[in-house]
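Only one protein chain is missing; all other protein chains are in place.
Chain IDs A, B and C follow the sequence of writing; residue 1 opens each chain.
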Amino acid sequence: MTYVKPISTLWWLRRPSYFLFALRELSSVFVAWFVVYLLMLVSAISAGPEAYHRFLDWSTGRVLVLNVVALLFVLLHAVTWFNLAPRAMVVPHVPPVVVLVLHYLLWLGLSAALAWVVLR
Amino acid sequence: MSTFHNVVVVGGGGAGLRAAIAVAEANPRLTVAVVSKVYPMRSHTVSAEGGAAAVAGPDDSLEEHLYDTISGGDWLVDQDAAEAFVQEAPRELLRLEHWGCPWSRQRDGRIAVRAFGGMKKKRTWFAADKTGFHMLHTLFQTTLSNPDVVRYDEWFVTSLLVDDGQVYGVVAIELATGRVETVIANAVILCTGGCGRVFPFTTNANIKTGDGMALAYRAGAPLKDMEFVQYHPTGLPFTGILITEAARAEGGWLLNKDGYRYLQDYDLGTPTPHPVLRSMELGPRDRLSQAFVHEHDKGRTTDTPYGPIVHLDLRHLGAEVIDAKLPFVRELCSKYENIDPVKELIPVRPVVHYMMGGVHTDIHGATSLTGLYAAGEVACVSINGANRLGSNSLPECLVFGARAGQAAAEFVTSTRTAPGAAVYAQARDAQRLLEREFARHAEGSHIGGRERIADIRTEMQTAMENGAGIYRDGESLAKAADRLRDLRERFGRATVDDRSRTFNTEAVALLELSFMLDVAESIVVSALHRGESRGAHQRTDFPGRDDERFLAHSLVRRTPDGGGLVDYMPVKITQWPPGERVYGR
Amino acid sequence: MADTITMQVARYRPGQEAEPVFQSYDVPLRKEWAVLDGLNHIKDHVDGTLSYRWSCRMGICGSCGMTVNGSPVLSCATFLTDYAPGPVRVEPLRNFPVVRDLVVDIGDFMAKLPSVKPWLIRDDEPPEGEYLQTPDELDDYKKFSMCINCMLCYSACPVYALDPAFVGPAAIALAQRYNLDSRDEGAADRRDVLSSAEGVWACTFVGECSTACPKGVDPAGAIQRYKLTAATHALKDFLLPRGAR
Partner (left out) sequence: MRRRSPEPLVWLLFSAGGMAAALSVPVLLFLFGVAIPLGWLPRPDHAHLLTVLRSPITKLVLFGLCVLALFHWAHRFRYTLYDGLRLKKLSGLIIVFCYGGALAGSAVAGYVLLRA
C-alpha cells in the first residue's frame, strides 16, 4: 500500500537543473542542423562563385536567427561537454583541473586554426 | 506467522554481521538470520571514527596491549578474556582487510597505525577518521556475497522466546507492515549495541536504546558492571557529536578558558608540543572527563547556552594533517558548529559515549541462558573493565562477534533440542500481548491523565545525568532510583496517538522507552551498590578504589516486581595483580 | 530573525489518505537546529504520529534523506535557518514508493545492490599478512568508497524516475569502488550487469546524482568512467579476432 507519485511528461520543467539538462540534450538537434548547413555551404561553394554568394545572401534574415540560436546551443554543448570531461577521463597523476584546462586550450587553439584557414 | 533459522542474530552492526559470517563459515549447512531494526549499514558502528586497536608492528607486543587494556580498565578486566582479545584482534582486522576494508596505509603499502588514548604504543588501525563506517560497510557488503545470511531489515525485536531456561528465538515487529512475527531458532545472538540514549547528552545514535540488554534482563539473564558508563571528553555541545580521540592522538590540545592545557594539573603528565603516549591529552577517557568536572568547579570552563565547555585546539596541526588524517572532524565542525578547526578552537565537553557493562557472557559470548549469546557493546565479556580504552571496542565487536558466532554454531550443531509446543504457544501469545499493550496505550482515557513518551524520556535522561553522571554519590543515586520508580509508574499511562500499523515509529519509541527504563534502573542499582571509585564509576562519598570489597563484577538480576538484585562475582586475574594506574609518568 | 518557522510536512497514511497531503507545523527557529531537529520537535511535542527515519544525526548513517524545498538532502545536515523565513516544505525522497509520511521503500536498491557484486573478489587465498596497497592506489577508489547509501542520488536522477530498471548511481559507484581497488580481481564478474542496457548505458549523464550526493562520491563520474572502460572493451572485442582475445 505504498504511494507512487506519477511522473509528468514535463518533468524537466520541475527544476532549473533538469531544464538545463533538457536544453543540453536538445543541443544535438542544432549540431545536426549545422551538418545540414555545412553541406549546403559546401554545395554552394562547389557550384561556383554566384551560388556561393547567393547562399550567403540567403543566410541572413530568418536563417540567421536560426543560426544564432544554434550557436548558443552549440556553445552550451561545448561548455557542458568540456566541463564534464575530467569526470570521465581520469588520467593517473594528473589533477582534474589540468584535464579541464587542457580541453579549453585545445578548443581555443583549434578554433583559431580553423578561423585562420578560412579567413587567410 | 513464524520462520525458522538455526541461528538468529539480533542486530546488524559490527558485532552482528561478524557473528553472522562466523555462523555461516562454521557450518555452511546452517541458516542464519540477521534481524535488525534498521538497515544494517545504518547501525551505529557506522559512526565510529578513530580506529581499531590490534598489535601490528614488530615494536609492539600482545603483552603491552594486554597491560594497557587491563590497567585502562582499572583492573576490573577478566585477564583471560582480554588475552583472547588482544591475541585475536590482529587476525580479525586483517580479515577485514582481506574483505576489502580501505585501511589507511603507509607509503610502502602496509597498514598504518596511529596513537590512541591510554595506549602505550601506536597500534590503532584506521581508515582516515571514518573507521567504523568503512568497517561496517565492508562487513555488510561481504555478507551480501553470502546467500546463507538471510536478512530481516527493519524488524524490531520485542522479546525473546524462552522455554525452561533455553532461548528459542525472537518476537519481532516488521516495521513496514506492523505485523508481529516470530523467528524461531536454536540459538540467538544479541548484538544490539549500547544504551547511550538513556542519558540526555550522548554521542550515541537514536537507535542506541539498550534493547538487547533489556531483552536479556527480562528473560532472566543478569547484566554485568552496569555502573560503568563512559563519558568521552570531547563531544560538540548541543548535538553531542563526537570529535574523535584521534584528534588528540594527532596532536590536539585541550585548553581551558585561559588557554591553559589544564590536564597537567590532574596527574596526567607535563605538556609537550608533540603528543606523548599515555600522557596528557592521550590519557584515558575517564580521567580526562573527570578533569573537566574539576576545571568546571574551579570556574575555568566557558559557559555556553548548552552548558560549560573547554576547547580542543587543532590549529597547530595545519590544514594538511587535518585534511589527511581528520577530514571528517573538519567536515563535522564546519557543518554543525560553523567553525574551521584549521583556524579556530573547537568547543567540546564530556558526553556519554559507551557502555562498559552489558549482558554477562563468558569468553565465548555465551550468556547464563542456554542458547543465548551476546557480543559487541550489548555484551560484557569483561575486557573493558571499569573504563574502555578508545579503539578497543571495534575489534571487540569482531573478536567476540566471531567467537559468539562460532559458539552458537557449535551449539546448534551439537544439540538436538527442538523448540517444543510451549515455544509455539508463546509465539502466538506474544502477538496478542503486544496488541493488547498497544490498545492500552492507545486508549485515550487514562485514570490520572495522559503522559507523553517524550516527556518521560526526557525526565529519565535528566534523572540519569543528575544522579549517575561522571561523579555520583549515594544520595544522588537514591534520588535517581526514586525518580525512575516514579517514571515507570507514569509509563503505564503513556499514550500512543499513532494507530497505524504501517511504520509506526511512535510505537517503536514506546517500546524503546520501556527498554531504557529497565536499563536505567539496572545502572542506578549497580552504581548504588558499588561503594568505591574505580574507572568511570566515581563516588564522591567513596573516593578511593577498594580492592578488598569491590575487585569484583557486579551482576544485576531482575526481580519479579521489576526491581534489580545485585550480587558480585570475582574478577579473573591471571598475570597482573591490581596496581596503580599511572599516566604521564 | 523570527523565532519560529513553519514546516509543511507531507503526510501519507495508507488507508487514511489516497495521496500525500501537507500538514503545517510551527517550530522554534534556532541557529543550530537542523530540519531533523524541527521534525523531532514536532514528534516529541506536537504530533507523535509523524513518521520518518533517522539515527546518527551526524550525516553518516544515511537514513534521514528527505526532499526539502524540492531538493534531496540529509535532514540532519540541512539547517532550518537556511530556509528562513520559511515555510520549509518537507517531503519524502522522490522516485521511491512512499510507505508512510516521510518513509520511503528502498527495497529496489537493496535488491539491486548484490547484483553488482560490491565485495572484494579474488581467486587466490589471502596472504599471510595484508594485501599491500599504497596510498596512491587507495586514492584511486577512495572517493567511491564513501557512499552511505542515503539514496539522495536515486532521488535526484530523472532517468531512475523514468526507468526503474536502471541499476542506478550508487550501486554503480560501489561496483566501481571495487573495480578500481588494486586488491580486487572481479571486474569481469561485474561487467555483465554494469554494461547491460539497464547498467551504465541507461544513464544520460544528467549529473544531478553527483550534485545531490552529500559525501562527494561523484556517482556520475563513476558511471561515465565505466562507460569508457566498457566501450574500450567492446571495441577490443569488435576489432580483435576471436582467437586473439
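One rule holds for everything that comes next: a contact is a pair of C-beta atoms (placed from the backbone, for glycine too) under 8 Å apart; a residue touches a chain by one contact, two chains touch by 3 or more.
Just so you know, these numbers come straight off a predicted model, no measurement behind them.
For the chain that is not shown, the touched chains among those present are A, C, taking the whole complex.
Within the entire complex, the positions of chain A that touch the omitted partner chain are 7, 9, 12, 22, 25-29, 31-32, 34-35, 37-39, 41-43, 45-46, 48-49, 52-53, 56, 59-60, 63-64, 67-68, 70-71, 74-75, 77-78, 81-82, 106-107, 110-111, 114-115, 117-120. Contact residues of chain C toward the unshown chain are 158-159, 162-163, 191-192, 195-197, 201, 204, 227, 230-231, 233-235, 237-238.
Note that only the chains that are shown with their structure count from here on.
Measuring from the averaged C-alpha position of chain B to that of chain C gives a distance of 28 Å. Taking each chain's centre as the average of its CA atoms, chain A and chain B sit 58 Å apart.
Averaged C-alpha coordinates put the centre of chain A at 31 Å from the centre of chain C.
Residue numbers of chain C whose C-beta contacts span two or more other chains: 14-15, 99, 105.
Among the residues of chain B, those touching two or more other chains are numbered 502.
Across the interface of their complex, chain C is touched by residues 1-5, 7, 11-12, 14-15, 17-18, 21, 25, 84, 87-90, 92 of chain A. The part of chain C that touches chain A in the complex is made up of residues 12, 14-15, 19-20, 70, 94, 97-99, 105, 140, 158, 161-162, 204-208, 210-211, 218, 220-221, 224-225, 227-228. Contact residues of chain B toward chain C in the complex are 38-39, 41-44, 46-47, 94, 97-100, 102-111, 130, 133-134, 137, 141-142, 144-145, 153, 176, 205-207, 238-239, 241-242, 331-332, 335-336, 452-454, 496-498, 500, 502-506, 509.
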